[in-house]
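Removed: one protein chain of the complex. Kept in place: all other protein chains.
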Amino acid sequence: MYKHDVLIIGAGLAGLRAAVEATRLGLDVAVISKVHPVRSHSNAAQGGINAPLTDRGDDWEGHALDTIKGSDYLADQDAVEIMSSEAGDAVIELERMGVIFSRGEDGRLGTRRFGGQLVARTFFVGAITGSAILHVLYEQALKHGLNTYEEWFVTDLIVEDGRCVGVVALDVKTGELHSIWAKAVIMAAGGAGRVFEPSTNAIICTGDGLALAWRAGVPMMDMEMVQYHPTTLARTGILLSEAARGEGAHLLNSEGERFMLRYAPQYEELASRDVVSRAEQTEINEGRGIEGNVLLDLRHLGREFIEDRLGYLQEVSVEFLGIDLAEQPVPVRPGVHYIMGGIKTDVDGATIVPGLYAAGECANVSVHGANRLGANSLLDTVVFGRRSAVHAADYIKSVDAGSGSDEHLNETKSRIQSLLDRAPNENWAAVRNFMANEMTKGIGVFRDQRSMEGAKAAIDNVDERINKISVQNKGKVFNTDLIFTLEMEFMADVGKAVVHSALARKESRGAHFRTDITERDDENWLKHTLAYQDADN
Amino acid sequence: MKFAFYPGCVARGAGPELFDSAVAVMDRLGIEWVELTGAACTGAGVLQEKDQKLGDILNIRTLAMAEQLGLPVLTICSTCQGVMSQADRRVRRDADYLEEINSYLAEEGLSYSGNTTVKHLLWVLVEDIGVETLQKTFVKELSGVNLAPFYGCYIVRPSDALGFDEHPERQTSLETVIEAVGGTVVDFPGKTACCGFPILLINQRNSLRMVANHTGTASELGADAMVTPCPLCHLNLDGYQPKARRQNNRGKADLPIIHLPQLLGLVMGIDTKTLGLGKHLVNTRDIVRKVDSIPVG
Partner (left out) sequence: MQAKLKVSRFDPETMGQGQRRWDEFELDVHPSATVLDALIQIREEVDGTLSLRCACRASICGSCGMRVNGDAKLVCKTRIVDTFKDGETIVVEPMGNQAIIKDLVVSLDPFFDKVRQVDPYLQPDAEPDQGEFVASNDSMVNLLTAMNCIMCGACVSDCTVLEVDEAFIGPAALAKAWRFVEDPRDDQRDERLKELNDVEGGIWDCTRCFKCVEVCPKDVAPMDRIMEMRDMAIEAGNTNTPGYRHTESFNKSVKKHGRLDEARLAVESAGYTNVPRLIDLAEIGIRSTLKGKMPPIVPHKADDKEKITRIFERVESERK
C-alpha cells in the first residue's frame, strides 16, 4: 500500500509547481502521471508567460484589467487580482530556478507583446517557453528527490465520508492496480482537447482530471468556453504560437488583405483569441480563405529574427508542411486549443469535496472566464499550483488518512475485468473520432441551437456505444488499448458537460458565440454555468 | 582524371601498405595524381576539440593548395574526408568566417574560394569512374567471397557535410564496390558504427569491445574479410583484433581487414607484396588463397 501526505495527479507545470511547494513545506509528496513528467502537455506552450513586473514600471492592475476584459467579464475579479499580483514573484522565481528567459540589453528579463494587451509583459524562451519551464521544474523535482509514479494511470478517486483520500491507479508498465492513499489530492491533470478534432492538444489531453473530479461530485464550470486558437497549422492542427503575431506577423486573406485591421483596428492581429478566430472564420466563410485557411505572414521579420526568436515555429512549418517562414506565408486556421472551463475551485484550488484540489488547465478558478489571454495559462499553472499546495498543506494538519481498505481497489479491479471480458463490439477509436468530429462541428467558433443540439445527439449516441467498447488487447504490460478505452469514458463525460453547458448559456460571450443570439446579456448571464454529473444540465 | 592526392598521416606512417596499394591501383585506373606533401594533418577531430578554428585553418589550407593547382583533392582516409568536408562546409556557410580563415593563409600566398572539392577514392570509383569502367580493370571476379563493409564514422556522418543530398549513392558506395568486384555483401549493423580507434588510448577496454563486436559479428555472419576505406579503423580492427577478441571471448582473430585499394588490387591482379597484404596483424593468407584460387578471366 502506498501512502503520502499529498498526492498530485499530473506532472505538468501546475502539478510540478505544487509538488515543489509541498516538498519545501516538508510534506511527504508524490506526483502521479500517466506519462513521464517531461512528456506533459505543458511542453506545448510556446509563446510565453505574462507577468506585470512592478520594478520596471508595469502594474498588476493593468494586467488584471486586460485579463478581465479579455475574459469578456466572466472571470472572477478576486481570482484575477490574486493571479496578477502574484505573477511577478512567480516569474522571478522560475528564473531563479534556472529558466533561461530571453533577456534585454541590460541582462534583465526581456518581453514580447501578446494578444489582448497593449503592454509587452510576456516573458519567454524562444518559442519553447512551456518546455523550457517544464524541464526546469522537473530539475527542481529531481533536486528535491520528489517521489513520482511515472506512467501510472489514475482510474478513480477514493472518496470516504465525503473526503477525497486517495486514488486507485494502474501501473501501466506492469498492468497492476494499486491504491495510493493521501490526505489531500491535487488534481493537475491538464486539458481535454481530444474531445474535439482537430485540436492542438496532445493525444494525452483527454480530460481525465475533469471527469474524475466530476464523478466525485465536483461541478465543471463554464465548460462551453472552449478556446479556438487563431493560428493552427493547416491539416496537422499543430499550434503556431501567438508569439508570431506578438513579434509582428500579419494575417492575410486570399486577397492579400490584412483583414484584422478591419475587425480590430486598435489591437490588429493581437486582438484577443476569440476575436481573431471569429474574424478568420468569417473570412473563410465569406470566400476569402485559401482551402479553409487564412495566411500567417512572417516574411517581413527576416530569416535571422525568425530563427532566433521563433525557431520552433520555423521547425514545425518546415518539417510538417515544407514551408520556410522566411520565404512563404503559412496557411493557418482556428483550432481547438484550450478549455477555459474546468473543475470549479476557489482561489486556493479547493473544490467542494474536502481534500480535493485542482490547478492548471483542468481547474476553473476562474481567471480566464469566457476567453483566456495568451500567456496567461502558464501563469495560472504556477500561481494556483503553488497556492493549492500551500492550502493543502494547511488542510492536512487537521485530517486523518483514509481507511486503507481494499474495497475501492477491488471495485476497480472488477470493473476493469468486466471491461476486458466484453465481447468484441465497438472500438474506442471509432467512438472517439466520431464524437470529436461532431463536437467540433457543433461547438465551433460559431455555434447555434441547432449545431449544439447536433453535438448533443452525438454525445447521446456515444453514451449508448461506450458500454459496448471492447478491448482488443487482453495483456497486462503497457496495454494502451485499455488505457484509451478508460480515457474514452473520461472524454465522454467532458463532452457531455460541454454540450449541456453550451446549450444552457443563452447569450454570446467570449468563446461562446451563438449566431442565433449574437449579443452578450449581462443582465441574465453575467454568471457561470455549472454542470453536475447527476443533474442533466 | 587528375587529383591533388592527400593520403593522410596513417598511409604515410603506420599503414604504408595503404599508400602503396592505393598508388598501384590508381595507376591501373589511369588516375593521375600529385601528392600534397606540404599539407598538414587534418586534426582528425582531436585538434578540433581544442580549437576548431585552428583545425579549419589547416584543412582550408589544404583545399587552397589544391585549388591553386586547379585540382580536386583525393583522399584515401574516411576520417580525413569527413574532417575536411566539415571544415569546407563551415566556410561555405559563412563568408565572414572564410575571410577570417583566409587571413591566416595570406602569408603563404594562399586563399580559398570554394572552387575545389575533396573526394575519397571510394566516391571517385562510384561517381567519376563508374562501376562499368571500373570492372574493365578487373581480371577476376570474387564470386563466393563474403565481404563485410566497414565505412568509418566520418565518411557517413555528419551526413549534411558529406553531400549525400546531391550524391545519395555515396551512402552505399562500399557495398556497390563489393558487388562490383563480384563479392557478396555481409550486411551487419556495425558497418557505420565506431571502430573504437579514437578512444584506444583513452579507454582501451571500450575500444576493444567495439573491435570484438564488429569483427566477431561479421565473422559469425560468414564474412571472409572486412573491407574498409578508413586506415584508422584498420589500425584498430586489424592491429587490436587478437587482443580484443581474446579479452571479450569472441573467438579467434580470424577476420582479415582489407584496405579498399587492396581489395581492388586483388581483382586487378596486382601482386600481394605490392599490396602489402603481408603487413597485417590478422593473417590475410586465407583470403589471399581464396582469391588466388579464382581463375583469371
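Going by the order they are written in, the chains are A and B; count residues from 1 in each one.
In this text, a contact is a pair of C-beta atoms (placed from the backbone, for glycine too) under 8 Å apart; a residue touches a chain by one contact, two chains touch by 3 or more.
Only a predicted model underlies this, so the values are computations on that prediction, with no experimental measurement involved.
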Original post:
Where does the absent chain make contact, in terms of the chains shown?
Top reply: A, B
Subject >> Per the touch definition above, residue among A:N50, A:Q117, A:Q140 or A:T412 touching the missing chain >> reply: A:Q140
Original post:
Since one chain has been left out of the picture, which residues of chain B touch it in the full complex?
Top reply: 9-10, 12-17, 37-41, 43-51, 53-54, 57-58, 61, 104, 107-108, 153-154, 157-159, 189, 193-194, 196, 198-199, 201-207, 209-210, 213, 239-240, 243, 276, 278-281
Original post:
Considering the entire assembly, which residues of chain A contact the chain that has been omitted?
Top reply: 35-36, 38-41, 43-44, 55, 92, 95-98, 100-110, 125-126, 128, 131-132, 135-136, 139-140, 142-143, 173, 202-204, 235-236, 238-239, 308, 312, 315-316, 319-321, 427, 429-430, 433, 471-473, 475-481
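Assume only the chains that are shown with their structure count from here on.
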Original post:
Taking each chain's centre as its mean C-alpha position, how far apart are chain A and chain B in Å?
Top reply: 55
